[in-house]
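A protein chain is absent from this complex, but the other protein chains hold their places.
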């Protein structure tokens, strides 16, 4: 066994699945906050890969502060237009000079943002309907940690911070997460009228689940009010069928409940995101690292998106604690709910957290002692591979929001 | 009794005070995220008061998206300088035209921001060391809710959102909150070398509390390294004495632990905030509405600062649930830990939440039935006075971060 | 004869062609100032045409204040890169609301700018190597002049302003103007190493003409120093041959004279414009309406590019006076040099200038009386067709810089 300070404890609270009231939210990929998260993370990945490419190491950067200023639009059945463009400012730090070499950090950032937008919000014409601007301060220049192609060292924590992860997801969480992903996946592919700005709020009271969906419709593909009504109904049915794959509880789906057909007040957009109509956004205000907002669970306030994956302790620990929780639940039977918290200590290697605090709610009939050893082994193993998280973030394999 | 859907439940978890590991954080008033929170809320208050003054009603606005882009500084014992100014962009929506009248929303916002900065970060010369810019989109113009001087109606919820509040504070929470307030109050008044960017992280393991303080020192008032060392020690002693007022547990205070005196690497600043040296900030990324970040407790992701206090349900419910929790604990004996969650439903008056969910951990020997009635009465009364929260926010009486 | 106040006078000065020292300059289409002129005018044309399309009239706008903030680049033989992007801010006023209709002025402006850049500076990747931002204030909204599809009225002058035009061009002027156009035309088409940022300065002392050319070479198409030297020589030869088509005087061509081959200091660029390397630009700082800077001739300070072609008196009079001068010289024999100045008076129709002042230098043996009548007739006729200038500007047929 390692020297790591791992504490595995039983906890006498109920599993979230068993609590009386549960609230879960997910902001879809086209929500203004998610756009910012997505761009911040796309920029971070692009910078990390370029640094590796050019100097063989990831240099200092953080791009976790993108700000979106909403535009104004005039949607119309069959196709309206963006009247005032959206403004998006990429903010952060990046190393621009390294051993005599210039690194075009801002150009890289702009390119990554444009490619991300063109791929994820294709209805939005970059440079016309959205202005993307950038202010990257000069990073400190002295590379603090070695994370190179050939050599990897475990960095020291440079901040007191923590990360938190949970597993398994409750049914409500699964529904909310899956429904958004599949709406923005298979459903949108077949039904181009659905924009990427989909927001889901799940509420469970006892065994009754309500899912409220706000779905931005794309006017170009909605000919008239009848088509809109059909679109809303299709979304409702689709989410309903997704839900039924994850629960036997009673589920009610509510789509675009703020609509008022008589007043013609509906959720119609030109580009599929409310950013075109007055909804500002910024990084770290939406989904946590596991893709959800879960007030029933402890959460970290750290923005995970855009942070440097080599040495930003908040980012690494949020992703790693989630991975650990999932690994444990995958491999160990008898666990009903699990929370992993990792707390750093300045100056210690990050694979040696100040404390790795694991709270376990066991299934009925299972004692902590039955699982404790297995859990600790997995936690220890995952901590040992902390740089694997970094690697996968750089390769774009881990989602941060 | 009212028709309000109030649920008071016992909960079998431990009170946070009794949990094994507890983590609590507070970003002081001069932290880049807090600067953004503070300006966003100052702007919101100024707009609300101006609207009342000019048209007798609070018109539509939201200014919850301020973004701070850090500068660069060259601090030096005795006084250095800001080399690259900080850039701060106030973002949001505001009504600029109302019944033929022009309302100078951006001028009001700039004035509020300047006054706030001059009052809270006095070392920072506005217009030289920080550029304050503003982009306020045109609000929808049609006043949705009536909140006037003479007449007040309870608005309808226009979003599905929730707020959450807790009481009483644990000892660790009290220490972290109080220490920051008094450092930035009485201590800074007597010791001008302490800048407003103070960040505290409290960690309790069992009965051992560690408080880590990162305190930005103002170079003008620090003559040399000896003075710096003395300053750090004074902060440590002060926080220690504050802590001992709130707990009998063992407390260790650590100040500026990342310093390396041999390398001359210390936390010295020109203006008293790390925003001058590469730390960006934005609204809603720091303290929750109760002034703390508490991963042991459920939290809302909603940015409270800058939101419209008349009709923004997330803001109102976060503030109100905190008020309710505090009222209950003040008035009802036998409660060890209390969580209040308010969940809105679109289209219902906000004094009629979809559910007001109160979780109670009672003291030993107290049953839920002993307190249930009293609790419900207080919740009901506070909900009935929901517009009182709005009034107090507008008057600047409630803190949002 | 009309009532127009046309004054045709003889002038005893020498024709510019006969003066001892003559200086002529032209900033090519890729010069930072010209980029701004070009975008300002492209935006103005796009707005005018959209207004006609949407509401049948040209509404109030002025977009004559584009500002370019240079970037930083690292050119290299075979292809370098832009390290810090260029920033371009389109500034002006435009009507955004008209009779209940929203007009997406900023979106139109961004699109026009992007299309212009992609067409004229194709090496520059819009959205990566240049950020285009826009701030168009709300125009006054009340349409001051009628310039519609069906009906055209001659507007009233709303300012005291003047325009000035000259004809014929001197040999030096012809050389400078033609050489730039053909370098950026046929030559660049065959020799992609030549960037659009070509600046020519012609100086004539007596019968000796020197033309100094600063030609930005595109690194992607320049393999090495030898290729660069060849490129410079090709430009020199080309300009020399153009010059010989326009004069029998002795002409010396100097290309990239600031180069220092030994130090490797040459005029190499990534994108073909010095805007990538520290040369800022703005509207109205470069070529006058006839495409030249001619300190031997009287010039107007008015920026012609970007102004509203319906009612901006400075723009119209600068273009019209040039047209008049050219018409007169085309049609009337015996004129060696001609200057036309049009001065407006607030409140008078613009086809009735306060004074149209025509200064004629006649050929030897020709008296003013021989040409006076003809000249006046042409001036009168051209003034009568003042709205024709507007029409052609809107259709993009007139160059403004």
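Order as written gives the chain letters A, B and C; numbering starts at 1 within each chain.
Everything below uses one rule, namely that contacts are C-beta pairs under 8 Å (C-beta built on N, C-alpha and C of every residue); 3 or more make two chains touch, one makes a residue touch a chain.
From a predicted model like this one, the values you see are computed outputs, not experimental measurements.
Asks: For the chain that is not shown, enumerate the shown chains it touches in the whole assembly.
Replies: When the full complex is considered, the omitted chain touches B, C.
Asks: Of the residues listed, C:51, C:98, C:116 or C:162, which one is in contact with the missing chain?
Replies: C:162
Asks: In the whole complex, not just what's shown, which of C:76, C:346 or C:367 touches the removed chain?
Replies: Touches the omitted chain: C:346.
Asks: Consider the whole complex, including the chain that is not shown, and state which of B:8, B:70 or B:132 touches that chain.
Replies: Looking across B:8, B:70 or B:132, the contact with the absent chain belongs to B:132.
Asks: Which of B:84, B:159 or B:259 touches the chain that is not shown?
Replies: From the options B:84, B:159 or B:259, the contact with the absent chain belongs to B:84.
Asks: List the chain B residues touching the unshown chain?
Replies: Answer for chain B: residues 72, 74, 81-85, 87, 96, 102-104, 106-107, 110-111, 114, 126-129, 131-134 touch the chain left out.
Asks: Which parts of chain C face the unshown chain closely enough to count as touching?
Replies: Within chain C, the residues touching the omitted chain are 7, 9, 11-14, 20-21, 23, 25, 62, 64-65, 67, 69-72, 84, 87, 89, 91-93, 135, 137-140, 158, 160, 162, 164, 201, 203, 205, 212, 257-258, 278, 280-286, 288, 293, 295-301, 303, 341, 343, 346-347, 354-355, 357.
The working rule: only the chains that are shown with their structure count from here on.
Asks: If each chain is a node and each touching pair an edge, is that a line, ring, star, complete or other?
Replies: Shape = line; chains linked end to end, path left open.
Asks: What is the chain whose Cα centre is as far as it gets from that of chain C?
Replies: That would be chain B.
Asks: Between chain A and chain C, what is the gap in Å from one C-alpha centre to the other?
Replies: About 51 Å separates the centre of chain A from that of chain C.
Asks: Can you pull out the residues of chain B that are in contact with at least two other chains?
Replies: Residues of chain B touching two or more partner chains: there are none.
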